[in-house]
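Heads up, one of the protein chains got dropped from this complex, but the rest are sitting where they should.
Take a look at chain A:
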Amino acid sequence: MAKTDGNVYTVIFATIMVIAVGGILSALAVGLKPAISENERFEKQQNILYAMGVNENVEGDNAVNFIPTDKVEAEFKNYIKESYIIQNGKLDNVADSIAFKIDMKKQSKLSKSERKLPLFIGERDGGKYYVIPMYGKGLWDAIWGYVALDKDLVVQGVYFDHKGETPGLGANIKERYFMDDFTGEQIMSKTQYAGISVAKGNNDPKNDDKTDNEVDALAGATITGDGVSAMIKSTLKLYIPHIKELNKKS
C-alpha cells in the first residue's frame, strides 16, 4: 500500500493544504481590498447620479451609460449638495461621506429604532432632487436601488440592481426600458401615499398615465417585480414626512 493511502497521511495533507490556501487567499484579500473598495465607492456614486438623471445615456439606445469612473468622484461632489441621516424619526444633517458609507444591507437587519436611513440631496438645472437608497428582496437574492424624487414627490429617475435574479427575466430590472418607465410617476394617489406598483395586466402598458402609481411589469418576473414594488413602497414611506419637512425649510 502506498504511503499516500493512509488515513493519518490524508488528514495531515488536508490540514496543511487548507491552512496554506487560507493563508494565500487572506493575504490576497487584504492586499487588494483598497482597490476593490474604491471601485465599489465609484459604483455607488455612479448609481446615485444615475438615479438623478446624471448619466451618459443616449436617446434611442437602450444601454445604461454611467458617468465614467475617472470623472464620477468630481461629478458627485458637484451634484450632491447635502446629506442627511434619518434615525428614530429624527432628521440629521451630516457630512456627505458619513451618509455615503451607510450600508443598506446591514441597516435592513437592524431594529427600527437603530436603523439609519441615508438621504442625499442633489441639485441639477436648478431643481432639487431627493435621492433615496433602497434595499429589498427579489426572487433569489437581494435587490437594491436608488430613487430620485423632486419636491412634489414625483419620481425623477431610478436605478435598480440585483445580486442574482434570473438572467433574461428578473435581471431585466436593471434594463433601461424598465427603469425609464418610473420617471415622472407619482408616488401619491391624490393626497394618500401609494408608492409605485409593478403591475401586470395593467390598463396602461405604454405608461402614458403617470398618476396611476403603476408601471408595466416584466414578463416572467412576477416575484422580482413584486419585490421592487414592496421595496419602493416600504422605503419611501419612511422618507416622505422628512422630505416634506425639508421642503418647508427651503
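Keep in mind that, in the parts below, a residue touches a chain if its C-beta (ideal position, glycine included) is under 8 Å from a C-beta of that chain, and two chains touch if they have at least 3 such contacts; residues count from 1.
Operating definition for what follows: contacts and distances are computed from a predicted model.
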Considering the UniProt annotation of the chain absent from this complex, which name among "sulfate adenylyltransferase", "ABC transporter ATP-binding protein", "Chemotaxis protein CheC" or "Na(+)-translocating NADH-quinone reductase subunit D" applies? "Na(+)-translocating NADH-quinone reductase subunit D"
Using the definition of touch stated at the top, determine which of A:L25, A:A74 or A:L110 touches the missing chain. A:L25
Those residues of chain A that touch the unshown chain are 2, 4-6, 9-10, 13-14, 17-18, 21, 24-25, 28-29, 32, 35-36, 39-40, 42-43, 58-61, 69, 164, 168
